[in-house]
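The complex appears here without one of its protein chains, the remainder shown in place.
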Amino acid sequence: MEFLTIAFGVVGGSLALYVGWLGVHQRHLARQLHELESQLDATTETNHSHSQQTRRAA
Amino acid sequence: MIPLEARQLGVAYNQRLVLRSVDLQIGPGEAVALIGTNGVGKTTLLHCLAGLQPCTAGEVRWFGESSLGQANANRSVGLIAHQRFLYPELTPRENLLFAARMYGLASPQKKVATSLRYAGLDEWQHQPTATLSHGLRQRLAVSRGLLHAPRIALFDEPFSGLDENSRQWMSQILHELRSRETAVCFTTHDQNRADSLADRVLEIVAGRLSERESGQSGPSSMHAFRPGLHPHNERAAA
Amino acid sequence: MNAVYFHLGQWWFLVRKDLQREYRSRAAWPSMALLGLLMLMAIEMQLDLPAALSRQVAGGMLWLAIFFGGAVPIERSFSSEQADGCWDALRMYPVEGATLYLAKFAFNFISLAILSCVLLPMYVVLTDAPLLKQWPATSLLAMLTCASLAAAGTLVGAIANSLRSRGNLVVLLLLPLALPVLLGASDATASLLRGDTGDMFGRWLQLLAAFSLINLTAGVLLFDFVLER
Partner (left out) sequence: MELQKLKCGRLEPLGGILFAALLAGVGFLILRVAPAEKTMGEVQRIVYVHVAVATFGMFGMLLAAAAGLALLVRRDQGWDHWGRAAAEVGWLCSTLTLITGSLWAHEAWNTWWTWEPRLTSSLILWTIYAGYFLLRSSIDNDRQQARVCAILAIVGALDIPIITMATRWFRGMHPVSPEMDPTMRGVLLASMVSLTCFFAYLLVRRSVQLQMGHRIRALRQRLLFEQGVRM
């Protein structure tokens, strides 16, 4: 019987490991994506106002 | 129809911006010189114009058609780059014959013979290219690049490392190309060489092209030689 | 019709250029033959099995030696183009990817054929296996194996060449793909040694022919994508 436990343990364990890693990696990516999007809005923000000033100054 | 045109050309190498947005137009018979210190992206720009390297943003057009994945457009483009595009084991004559056959030129033997004579490589034509001197190899590379009479000619530092009469020969080549309505673009460090040979002289600074009237050989050539100062941090110093 | 002649001409001059360069620089073929010979000898030396068994095992080793020896010219046929930026020059010429692939295939096939001409007699000398008695069958087997290795090797060589990393990726990428070929060749050699060139031998030859045809078509169709940078 212990053969089956080893076999199913290995298969189940590695699948669970992979699914777990997927979950963790997903959250990490989501956070990075969120950060970048807010950073990008900020820079386009400043660029926009920056170019307006130069237009007004010219 | 404009032979060579670049629209908002942008190139970024893994998070480093080399060219920001370059707009360039070269008409038939017009010669444009690109100057700029080392590593500012002159060679990258030339490779993009020649279609060797895909650009991250914007596009390159040859006679109005975009250069993306265009094999036959290569017949109209001639590139003479730092790398010689020559086979060291083959002799000059064999190198040119190979290029002529790849382009499928008519009567290749005759064309190669005249091209060799014109480049003054007659007595070296049967020895391996590896044994030729730097100047001779540069002449051979130029002859190979112009063998198929391209209508757009791109030169990367054509004058570097040449002796006096090779330089004369090079200038003569450029003049002849312009008389044959070829769009010429070459990069160089040498300011007065650029002024004497080109209609327009453009400088690459911080990834952008800025017009510079030819003949103004004043301060810019001086600070260009200040060792170690890269244009980016030059702004901080000025 | 003259378009075909044009492509054929281009193909021939590409092959001629490669052969000329190889003849003059003699960079790939000597080292390829030496590597193959060394592998073959190293294996023969340790095998003190009874004659029949050692022939069986050595049959497999012969093709392995041809594979590793053959990887040298396959890798060099592309890395030698990098020397003076000639790979970019080839991409600047109006040459079809398929022509370039078939030219490199021809060069690699010739190199592998030369290598097997060197290693097969040496194998017969070392194990006095009766291969040369049925030399038509042996040469057909050798030709098909070389064609398969060259077909897959040329595509993999071009892929490995377009990367910056200098490690010898060709062997690492080619061996998994070529394992069925090596399996087939060694099994066919074993049945050849047993003297029966019956159905099993014929089936292995069909498999090798199928492998080289598949890889040739894949190479011809996909080579343009390898050229793009």
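Here the chain labels run A, B and C in written order, and each chain numbers its own residues starting at 1.
Quick note on the criterion: a residue touches a chain if its C-beta (ideal position, glycine included) is under 8 Å from a C-beta of that chain, and two chains touch if they have at least 3 such contacts.
Since we're looking at a predicted model, the values are computed, not measured.
*Asks:* Which shown chains does the chain we cannot see touch?
*Replies:* Listed by label, the shown chains it touches are A, B, C.
*Asks:* Even though one chain is hidden, which residues of subunit B still touch it in the full complex?
*Replies:* Its contact residues with the unshown chain are 10, 12, 14-15, 17, 20, 54, 56-57, 206-207.
*Asks:* Which residue numbers on subunit C touch the omitted chain?
*Replies:* 152, 155-156, 159, 162-165, 167, 169, 172-173, 175-177, 179-180, 183-184, 187, 200, 203-204, 207, 210-211, 214-215, 218, 222, 225-226, 228-229
*Asks:* Since one chain isn't shown, list which residues of subunit A touch it in the complete complex.
*Replies:* Looking at subunit A, the ones touching the missing chain are residues 1, 3-4, 6-8, 10-11, 14-15, 18-19, 22-23, 25-26, 29-30, 32-33, 36-37, 39-40, 43-44, 46-47, 50.
Simple rule for what comes next: only the chains that are shown with their structure count from here on.
*Asks:* Among line, ring, star, complete and other, which best matches the way these chains touch?
*Replies:* other
*Asks:* Would you mind pulling out the distance in Å between where the CA atoms of subunit A average out and where those of subunit B do?
*Replies:* 44
*Asks:* Just how far, in Å, is the C-alpha centre of subunit C from the one of subunit B?
*Replies:* One centre to the other, that is 39 Å.
*Asks:* Scan subunit B for residues touching two or more other chains and write them down.
*Replies:* Expected reply: no residues.
*Asks:* Which bits of subunit B are touching subunit C when the two form their complex?
*Replies:* Subunit B residues touching subunit C: 50-54, 69, 71-72, 74-75, 77, 79, 81-90, 94, 98-99, 101-104, 128.
*Asks:* Inside the complex, what are the residues of subunit C that reach subunit B?
*Replies:* Against subunit B, subunit C makes touches at 6, 9-10, 13, 17, 20-21, 24-25, 83-86, 88-96, 228-229.
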